[in-house]
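Every protein chain except one is present and positioned as in the full complex.
Coming up: subunit A.
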Amino acid sequence: MAAHMDRIVMPGDKICDLKESEATRKTILGPGLRTEGDCVYACKPGVLKFREPNVYWIDTHQKRYVPVKGEHVIGIVTQKAGDIFRVDIGGSVQASLSFLSFEGSTKRNRPDVKVGDMLYCRLLVANKDMEPEVVCIDGQGRSSGMGVVRNGGFLFKVSLNLVKKILSSSCILMKTLGQKLPFEVVVGLNGRVWVKGRSNKETIALANAICASEHMTNEQIKVMCQRLADAVAGFT
């Protein structure tokens, strides 16, 4: 399998000898891979990645978000049309959001959502032929961290790679920043990141740190976080 690991592939490249799970004899194909008959082809340029036991996907540099069912994204309410809200999630079409899909909302008790509010939500329907639909509750009807995000902070957009890097368990960016400063962050898989520190200065510093970490290794991130903490301590 070493031949597969981290190989650069182009759209149309045929990928053979994929490893399958021993129990089910199946292979999981992630984003960037598609099947044509019995063959597997790459449909994005990037690096072919593999994770034990049988997961393959292509890691590609991308800024445009394509909605995928089940992903958590940051949306902005743009319109209030009767029973549904229109939410901009950065995809090709705006998503719809029912006013009933908030925690504890009923027909009587409408959620307090206004145009321009920022939401952390989950994609319930993401189909290439249909308008996406987002919800702010999980399967049990609880909010579990989703819903309107209020009280200031700073929202900015980064590449999808950076978002995945931040959220991967091997990246230490958030942990190291968290040891230096108290802050809160919301990361949407559509490339939007919202941060809030104690003051505006800290918020800006955090946003800069996140943007700068895209091409850094864990060691470089450690050094940067230390410098940032020193600087923040200096000018407060």
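Throughout what follows, contacts are C-beta pairs under 8 Å (C-beta built on N, C-alpha and C of every residue); 3 or more make two chains touch, one makes a residue touch a chain; residues count from 1.
Everything that follows uses one rule, which is that contacts and distances are computed from a predicted model.
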{"item": "Protein name (UniProt record) of the chain left out of view, among \"Pre-rRNA-processing protein\", \"NADH dehydrogenase [ubiquinone] 1 alpha subcomplex subunit 12\", \"Cytoplasmic tRNA 2-thiolation protein 1\" or \"M-phase phosphoprotein 6\"", "value": "\"M-phase phosphoprotein 6\""}
{"item": "From A:47, A:174, A:216 or A:229, residue that would touch the chain that is not displayed", "value": "A:174"}
{"item": "Touching the absent chain when the full complex is considered, from A:25, A:114 or A:215", "value": "A:25"}
{"item": "Full-complex contact with the absent chain, from A:68, A:84 or A:100", "value": "A:68"}
{"item": "Of A:9, A:40 or A:209, the residue in touch with the unshown chain", "value": "A:40"}
{"item": "Touching the absent chain when the full complex is considered, from A:103, A:184 or A:214", "value": "A:184"}
{"item": "On subunit A, residues whose C-beta touches the chain left out of the figure", "value": "20, 25-31, 33-35, 38, 40, 49, 51, 55, 57, 68-72, 120, 144-145, 164, 167-169, 174, 177-179, 181-189, 196, 198"}
